[in-house]
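Note that one protein chain is taken out, while the other chains of the complex remain in position.
And then subunit A:
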Amino acid sequence: MTPWRTGLPLILLALLLVGAAPLRAAPTPLVVEAALDREVVAPLLEAFRAAHPEIALDFRDRTTLEVDGRVAEADPAPDVVISSAMPWQMARVNQGYARRLDSPTARRWPAWAKWRDEVFGFTFEPIVMAYRLDLSRHMTPPQTHADLHTLLTTERDTLEGKVTTYSPLESGVGYTLHQQDARYTPRFWDLVAGMGRVNARLEGSTRAMLEGLSDGRYWLGYNLLGSYAMVWAQEHPEVIVQVPKDYSLVMMRMAFIHRDAPHPAAAEAFVDFLLGREGQRVLAGQTPLFSVRPDIVGPFTAARLRDQVGERLFPIPLNASLLAFVDPQRRAAFLERWRREFSRAD
């Protein structure tokens, strides 16, 4: 073989590599700031990475209040913001931090689960009570809010220090849930007073409450995220999840694309995936986050939950009324009332 003959294939190979280089270009980074347990949502992220290998997903799991701070302060801004603190998400959208998503999937998304086509509620998580089996040996476990109130009054000594609930002070979700409860009935304040009387422990996350139940520190938890609790209960038989039979709040994780997203195309692809058939199927089948879409079949769907629980599900309305909850004066007044009721001595 003459030297030039060996050279030709080499040159061709080099050309091929140069030509192929753009196809293997550096993946587009995508920063998602989320208040959503990485472990819970892992199947969804895996599915997205598989569907979009050209996007390098950077999923950052934080608390709701941290996520809210990142919206305004992070530089560069995150691409997608996900949080379960619905009023804060809503306030950010109202401040103009969200970018409109105009895609077929977004347009088809149910109207009650989106706002301005900018922010989308993509999960359907019931708020539940959970108790330890120990509880049922001493008393009839509560099935309604009234039952709970009665127990807090009649079994005050037994339950002393054994009740836990979300802290409205430390957690955005906890605050939202308490606000929403208070909107439905003034008797909620009796419940707060009752919890104050048994010195209920305030936790910052559902996980902490579930761990406390499994440890035996707590017997009864109120206002837990059903999504986490149901998965926990499957692995921890000592914990029983009870969807309240009078009414059950439903919380939605809200996702929006940041107005100043550095990678808007990737961000749109991600949110589209969240709302799309594939993403929702993963949510319904492999995570306990519950799919919103009525056309998805799986163990965790809003439709199936409604079949099981009936018409007692009260999704926290995704509309402008949420903005009232983040009004500082209103929040301060609410928390002051909460503290007053919690420490009411009678």
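Following the convention adopted for this analysis, a residue touches a chain if its C-beta (ideal position, glycine included) is under 8 Å from a C-beta of that chain, and two chains touch if they have at least 3 such contacts; residues count from 1.
One rule holds for everything that comes next: contacts and distances are computed from a predicted model.
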*Between "Ligase-associated DNA damage response endonuclease PdeM", "Succinate dehydrogenase hydrophobic membrane anchor subunit", "N,N'-diacetylchitobiose transport system permease protein" or "histidine kinase", which matches the UniProt record of the unshown chain?*
"histidine kinase"
*asked:* Touching the hidden chain in the complete assembly: which of A:140, A:154, A:234 or A:319 does that?
replied: A:319
*asked:* Touch as defined at the start, partner being the missing chain; which of A:138, A:156 or A:330 qualifies?
replied: A:330
*Residue ranges of subunit A at the interface with the undisplayed chain*: 91, 93-96, 115-116, 183, 319-330, 333
